[in-house]
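A quick write-up on the structure given underneath.
Every protein chain of the complex appears in place save one, which is left out.
Labels for the chains are A, B, C, D and E, by order of writing; each one numbers its residues from 1.
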């Protein structure tokens, strides 16, 4: 269960992913499949991979990708202090154009924490 | 005639394009002019050029540009299966950060099909 | 005092910047600090630096960054004709994918002029 | 058989691809596999897909990707006039920062034509 | 007259521009034409426009574009201190990934100063 902001993100994402996969384009389906496998436990822990996914999404400035990886980081018990260090690297490497995305990322992270246990 | 989503996109685009051109900056006007000419029938068919415009807009992740080229592709009778192959190339070349734009692109494409005959 | 669009931008920006800084990440705080200093009067006038910030934000296609630098340009009495020449360079260098951002930039600029004296 | 420039590109690419695949990372191998499949004949002709790959590589400004798709376009008998129309769309959509890549692309295209029959 | 580095850049650029224009693609020719006009004296001085072109090229990380605008800035008597302030804005807005381009930009700027007077 999420807050309104979280539910809106998740339900649109889920609805449209289903429609995309229903188009039955083999390449799209395989890319989605890879996307799931990429963040599984490997020689690097799944948690580290999600942090890699998050920082990549930030420097590439993709808000929805950021939200998705924030959710995964939350599931993997990444702490707020760790999140901030990821944000910091992203803003340094990617520059101040990452700041507006960081504002929205922090807002989403705080929503996730509200749902938390 | 479009659906609400289509009408909103078109009317804002048209209104602001008019205001931009009314500023009477010669360079802006000439860029707009080139933009119209670039997609006209040449040694490549106009339909192919619109597909080039669409895939470029996707890998550069510009939602409004994607919508515009989806409209043009729709006018040129590009099929849903062809659209999906363009989406697939865009997601492969541009990576999974293109996925959120693909979700929105598919939604807009389905809106266009509702208007269709 | 701004219009609704301006107030919404400013209040969200201010609220989230405060929350970001309250996280007390030293690197983030220093990046914010640099961001303030960068646009101060130097061998280049502050006005010129804001124009550099604006054109950079446009070619990197960051709407919130564009709004911020438009505000600063407005404070520095950049004229609408000058703004249009900056828009023109951005659209030429960055290509037609900058056009949708230019539409939104012009809309915000006109909002700023409504507040103006 | 290619010219020196072509041979240098191909031999480095082939050598390093082999080394990459020899690392035996499953995800990398599957991405390479998708990359081959993506440009195969589908509802869109392979030739059209290569043109999509070329224009995407140009707006994303990846010289090696451009060379690769130029080779494929050459194999598919894309004409120089068609190549120029693809270059034109890329320069319009991606802006004048694409020009230096276009200079190198034309040089490589002319090398390919020297080998040609 | 330039140094070896400058001469190499200029002669390749000039040679390939000629070849590109000789292809006689109308759109390419018009883009080149706009590119010349964009930096002419307007309500903004030509010098300011070249600074806008330089900072845009830096944040978009196009080395050849940077070289070109450095040459123009040099012709317009931009000082080294001013160049450094432009570099600073570019590195702040665009992030530390701009640093390697800044190293090469400074090297080219110093070559230009050797040709000096």
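Annotations
By definition in this document, contacts are C-beta pairs under 8 Å (C-beta built on N, C-alpha and C of every residue); 3 or more make two chains touch, one makes a residue touch a chain.
Here the structure is a predicted model, which is why all the values come from computation and not from measurement.
Among the residues E:6, E:20, E:73 or E:88, only E:88 touches the chain that is left out of the figure. Chain D meets the missing chain through residues 12-13, 16-17, 19-20, 23, 25, 27-28, 31-32, 35, 56-57, 60, 62-65.
Residues of chain B in contact with the chain left out of this view: 59, 91-98. Residues of chain C in contact with the chain left out of this view: 26-27, 30-31, 34, 37-38.
Simple rule for what comes next: only the chains that are shown with their structure count from here on.
Pairs B-C and B-D differ in how many C-beta pairs touch across them, and the larger number is found at B-D. Mean C-alpha positions place chain D and chain E at a centre distance of 27 Å. Centre-to-centre spacing of chain C and chain D amounts to 37 Å, using the average Cα coordinate of each chain. For chain D, residues that reach two or more other chains under the stated contact definition are 34, 38, 59, 81, 85, 88, 91-94, 96-97.
If you sketch which chains touch which, every chain touches every other chain without exception.
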